[in-house]
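With one protein chain removed, the remaining protein chains of the complex are shown where they sit.
All chains are identified by letter, namely A, B and C, in their written order; residue positions are counted from 1 within each chain.
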Amino acid sequence: MATIIVEVMLKPEILDPQGQAVASALPRLGFNFAKSVRQGKRFEIVVDGEPTHTQLAEVEAAAEKLLSNPVIETYVVKVEK
Amino acid sequence: MATIIVEVMLKPEILDPQGQAVASALPRLGFNFAKSVRQGKRFEIVVDGEPTHTQLAEVEAAAEKLLSNPVIETYVVKVEK
Amino acid sequence: MRIGVVTFPGSLDDSSALRAIRLAGGEAVPLFHASDDLKEVQAVVLPGGFSYGDYLRCGAISRFAPIMESIIVAAEHGFPVLGICNGFQILTESHLLPGALIRNQDLHFICTDQPVTVENTNTPWTRGYTQGQRIVIPIKNGEGSYQASAETLAELEGEGRVVLRYADKNPNGSQNNIAGITNARGNVVGVMPHPEQAIESLTGPSEDGLIFFSSILQSLVAR
Partner (left out) sequence: MALDTVSVAQSTPDNKQPWRELGLKEDEYQSIREILGRRPTSSELAMYSVMWSEHCSYKSSKIHLKQFGEKAVKSDALLVGIGENAGVVDIGQGYAITFKIESHNHPSFVEPYQGAATGVGGIVRDILTMGARPIAVMDPLRFGLADAPDTRRVLPGIVAGVGGYGNCLGLPNIGGEVVFDETYAGNPLVNALCVGVMKHSDIKLATAHGTGNLVVLFGAKTGGDGIGGVSVLASETFADGKSAKRPAVQVGDPFAEKVLIECSLEIFAEDLVVGIQDLGGAGLSCATSELASGGSGGMDIQLEKVPLRDPSLSPEEILMSESQERMCAIIEPSKLARFMQICKKWDVTATVIGEVTSGDRLNITWNGELIVDVPPRTVAHDGPVYNRPMARPAYLDGLTPISIPLPQTPAEIKDAILKLVASPNIADKSWVTDQYDRYVRGDSVLSQPEDSGMIRIDEQSHLGVAISTDANARWSYLDPYEGVKLALLESCRNIAVGGAKPLAITNCLNFGSPEDPGVMWQFAETVRGLADIALEMGLPVTGGNVSFYNQTGSVAILPTPVIGVLGVIQDVRTRTKVGLPKAGLDIYQLGTTDANFSGSEWAYLHGQIGDSAPRADVDHETRLVNLLLEGQPLFESAHDLSDGGFAAAITEVTLKHNIGATIEFVGDIAAELFAQTPGRAIISLEPHNAAALKALAEKHGIAINRLGQSGGDVLTINGAHIPLDELRKAHTETLPKLFG
């Protein structure tokens, strides 16, 4: 069993109200480290056995088609060690 | 400038309706690779310069206090290379 | 005139949309997401709600329903489609309309009586309004902030494809105060405000929304 990770983030030019809300809440709590914050999604997909090439290609396709909306988002597929 | 990543996932025993929705949509689209799917959040936090030890400790504290809800979620802090 | 309303799992305003069609004098036909049969309707409404809980992205999963395959093909040939709220989100996810709807600026669900202006009266769904008419219709959504690339916005504005615009104040951070748009052909319209909840003064803030439904009936007669 392995875990494939898909990370989906809003494109940089798209407004990110959630990230903004976090960025402005941090200083109120006394945290001043952040220059900027963006919030995205993270999918942990458990697959049987070691992920194969075809499987990864399928995940890419699913990330493109379902997990992200290419109009506003980008995605990255990773295999968790 | 560096980017610190905070990944927040629901604890394994907590119901994840979002992950479930994806898991049941995938096969309808002909994707059969997933044994299970869980959906969480990913924060990209941009900080000035190389992240220091104190900074990372602060991010940990913020992850605990603001970015995650320890009652139902766990988090991981990473530095993006 | 047979107008269909699709029920997806999690659709909520389907019964109100059916009622609006009836009150406007049309024959309201319930359609189910799992079948690709459009039952010979002449136009279709995708109603509001939280299809599939909207857990992934609003409309992301419904877009793949069998009924949507039929609707997408028909829409590309000029079949009139109105997406309201979740229906608008499904239309953008289906790429029948450009852009996307993201979380409201203040991150809250907002339910309020919203003044909007009608900016395009050339669509089959808005022909009964007068250009620039100010109407009051409820909005009720958590992800109603319209976002699109600069080119898309320029195209929408340049071609007069903004159908509804928020008046007075922008409730959610939508670009250019956009509350509703249409496709290049003008047959597919998506709006965030809920015209089907403004059809009787007894239960809504106005009766301004009924004109969406009388408009489509007139358009079908005129064909």
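FYI, a residue touches a chain if its C-beta (ideal position, glycine included) is under 8 Å from a C-beta of that chain, and two chains touch if they have at least 3 such contacts.
Everything numeric in this text was worked out from a predicted model, so none of it was measured.
Of the chains on view, those touched by the hidden chain across the whole complex are B, C. The chain omitted from view is touched by exactly one of C:19, C:57, C:103 or C:161, namely C:19. Shown as candidates are C:63, C:103 or C:194; the residue that touches the absent chain is C:194.
Residue positions on chain B in contact with the hidden chain: 10-17, 20-21, 24, 69, 71-72, in rising order. Seen from chain C, the chain kept out of the figure touches residues 9-10, 12-13, 15-16, 19, 34, 48-50, 52-55, 106, 108-112, 138, 140, 142, 194, 196-197, 199-200, 202-204.
Just so it is clear, only the chains that are shown with their structure count from here on.
If you draw each protein chain as a dot and join the dots that touch, every dot ends up joined to every other dot.
Averaging Cα coordinates per chain places chain A and chain C 29 Å apart.
The mean-CA centres of chain A and chain B are about 9 angstrom from one another, to the nearest whole unit. The centroid of the Cα atoms in chain B and the matching centroid in chain C are 34 Å apart. Multi-chain contact residues of chain A (touching two or more other chains): 66-67.
Residue numbers of chain C whose C-beta contacts span two or more other chains: 56, 61, 64.
Per the touch definition, chain C reaches chain B in the complex via residues 52-53, 55-56, 61, 64.
Of all residues in chain C, those touching chain A in their complex are 56-57, 60-61, 64, 92-93, 98-100, 102-107, 145, 147-149, 173. Taken in their complex, chain A has these residues touching chain C: 10, 13-15, 17-18, 21, 66-67, 69, 71-72.
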